[in-house]
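Take a look at subunit A:
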Amino acid sequence: MTPELHSPALLEMRGITKRYPGVVANDGISLQIRAGEIHALLGENGAGKTTLMNVLYGLAAPDEGEILMEGQTIKIASPHDAIERGISMVHQHFMLVPVLSVADNILLGDEPMKNLVFVDRSVASARIRELGASFGWEIDPDRPVGQLSVGWQQRVEILKAIYRNAKVLVLDEPTAVLTPQETKEIFGVLRRLKAEGYAIIFISHKLYEVLEIADTITVIRRGKVVGSRQPAATNEDDLAELMVGREVELTVDRGESHPAGSMLEVEGIFVNDDRGREVVHDVTFEVRAGEIFGIAGVAGNGQDELVGAVTGLRRAHRGTIRLGGDDVTRADPRRLHKMGVGFVPGDRQRFGLVLSFPLSDNLVLNDYYHPPYARGLVRDDDAILRGAEAAIARYDVRTPSATVPSQTLSGGNQQKLIVAREFEGDVRLLVLDQPTRGLDVGSIEFIHRQAIARRDTGVAILLVSAELDEVLELSDRIGVMYRGRIVEILDGRSASREEVGLLMATGGRSSGIQQQIVETGS
Partner candidate 1 sequence: MDALFDIPIIGLVVQFAVYLFDQFPIVAPIIAAAAVPIVLGALCGFMNERSGVVNIGIEGMMLLAAFTAWWTASLSAQLIPTGPGPLGITPALLIGLACGIGAACLASLLHAWLSISVRADQIISGTIINIFAFGITGYLNLLISQQAPPAAGQFSKFLLPGSITQLPVVGFLVKSFVSVGPIAMTMLIGVIVLQVLLFRSRWGLRTRAVGEHPRAAETVGIDVVRLRYRNVILGGVFAGLAGAYLTIEFGNAFQSGMTNGRGFIALAALIFGRWTPIGAFGAAFLFAASVGLERSIRIAPPTGSLGELLTAVPGQFYGALPYLITIVVLAGVVGRSIPPKAVGLPYEREKTGG
Partner candidate 2 sequence: SSAQIDVGKGLCRVIGDNAAATPAPITASGTSDLKIGVVTDVGTLDDRNFNQYSWEGATGAAASIGAPEPQAIVTQNESQYAANIQSFVDQNYDIIVTVGFAIGAATLEAATANPDIHFIGVDQFQANDPVGNYESLIYSEAQAGYLAGIIAASISKSGEVAGLGGANFIPPVVNYLRGFQNGVASVNADATVHIKYVTDSDLTLAFNDPAGGKSFADQFLAQNTDVDVLFQVAGKTGNGMLQAVEEAGIYGIGVDVDQWASTPDSAECIVTSAEKKLTSSVRTAIEEFAAGTVRDSNQFLGADTEMIGLAPYYQFADLITSEIQGKVDTAFDAMAGGTLDPCAPNACFTGDPDPGT
């Protein structure tokens, strides 16, 4: 399995340095990848992994250093050059054009032509179907990508990378949005590609994944390589310490919960998505004060719409939602906020922040209109600033000041900013939608601790996450969502990964054959 350690490197990066204003994102990084090797990169948020890959892919010009392929120095000034050299990349954020079809997304940039002008879609579609089939994926090349679930979008990304006959395949956090089952499936694909002689660079924050799939693990901290490990010779704690530079508690101790009366009652609600299709059907559950109720599910199974209904961004067209006994089915976000609902949205940059506004304004985004931040129609800038400075200190938001635009913050700090805003005050219910998506272990630890602390003060917490581990770690009870329904509610302490994973993937506990029936039956 393991490739010859002394076989010559297919790709080598030597002394790569990349500086951004105020940050040295890569500081003399060197890396060697052999054909038939899966090389994992590990590092905290902002460690410089993506930057390094962007340098390799021609998206960022390095300030120093060189790249060699098969021993030859090569120049990569643009993605075009990289593709020419046989380097393909699955990016950390989807690089798919939602309005274009699967086929168009895949062949974009490398279009088969007929009559010199027209894109030959029939040839491409056939090839895509064939390629998909070889991985066991049934792909409809004509579907607009925007209509696919994230899991399928990720598969399209992988097909897109492979379609170009690459030699080097870079995958930047490809599993962040996948279910365990999907991750397994992707790992199968990677192993096959490895066997076919691809050199694969794999980036992930999930230590056990890295340990499972990688042949070599390189850890980067603050732009520098701090160590390299063989999976056999290391473990999660070791890797985490290497990444963060200190000991990390990988699982926060959730302690005992002491649930009281019911806080949120959701009763038989039905919700439509933006296009008017009903995607939440007859969902019923309750969240008690002082407990964390987790909703597990593959992204795109109606969680967004469910959260929308609970937080007032959407209307449930049937059913009722009660908060502390009051009917809030038709309440708007303002009213809910007043009633003590805090909400950490799944898409933090779209909903949670106004990126061009200073931190201070973002911290009062939903409290700007009442004392102490405003008197009548007049904002009290001093109070806002004082409040902001206090919150920044309390939640350890790393920023030069409270007045810089929030777009200058790192992702983890942006999330802490939102947490600082939503967790404060007289909160009775917290809705946490994907609260740690894309964050590193340190930030995750911080946010998990805060959530448990709030639970212990008697707040009801509704946690929605595609991250199965997160749900398992934190929840007192777990509802599994599948195709718009909560198919089962389990006890958080006794549920197993496999059990929940299977429910997420199939909506049932039975084997694959029945799964087929469920799928075709709906």
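In this text, a residue touches a chain if its C-beta (ideal position, glycine included) is under 8 Å from a C-beta of that chain, and two chains touch if they have at least 3 such contacts; residues count from 1.
Behind the choice of candidates: all candidates are chains of the complex that A comes from, given by their letters.
Since we're looking at a predicted model, the values are computed, not measured.
Student: Which numbered candidate touches subunit A here in the complex: 1 or 2?
Tutor: In this complex, among candidates 1 or 2, subunit A touches 1.
Student: Considering only the defined contacts, which subunit A positions touch candidate 1 in the complex?
Tutor: Residue positions touching the partner: 50-51, 54, 57, 59-61, 78-80, 82-84, 89, 91, 93-100, 104-105, 108-111, 113, 117-119, 160, 349, 355, 407, 411, 414.
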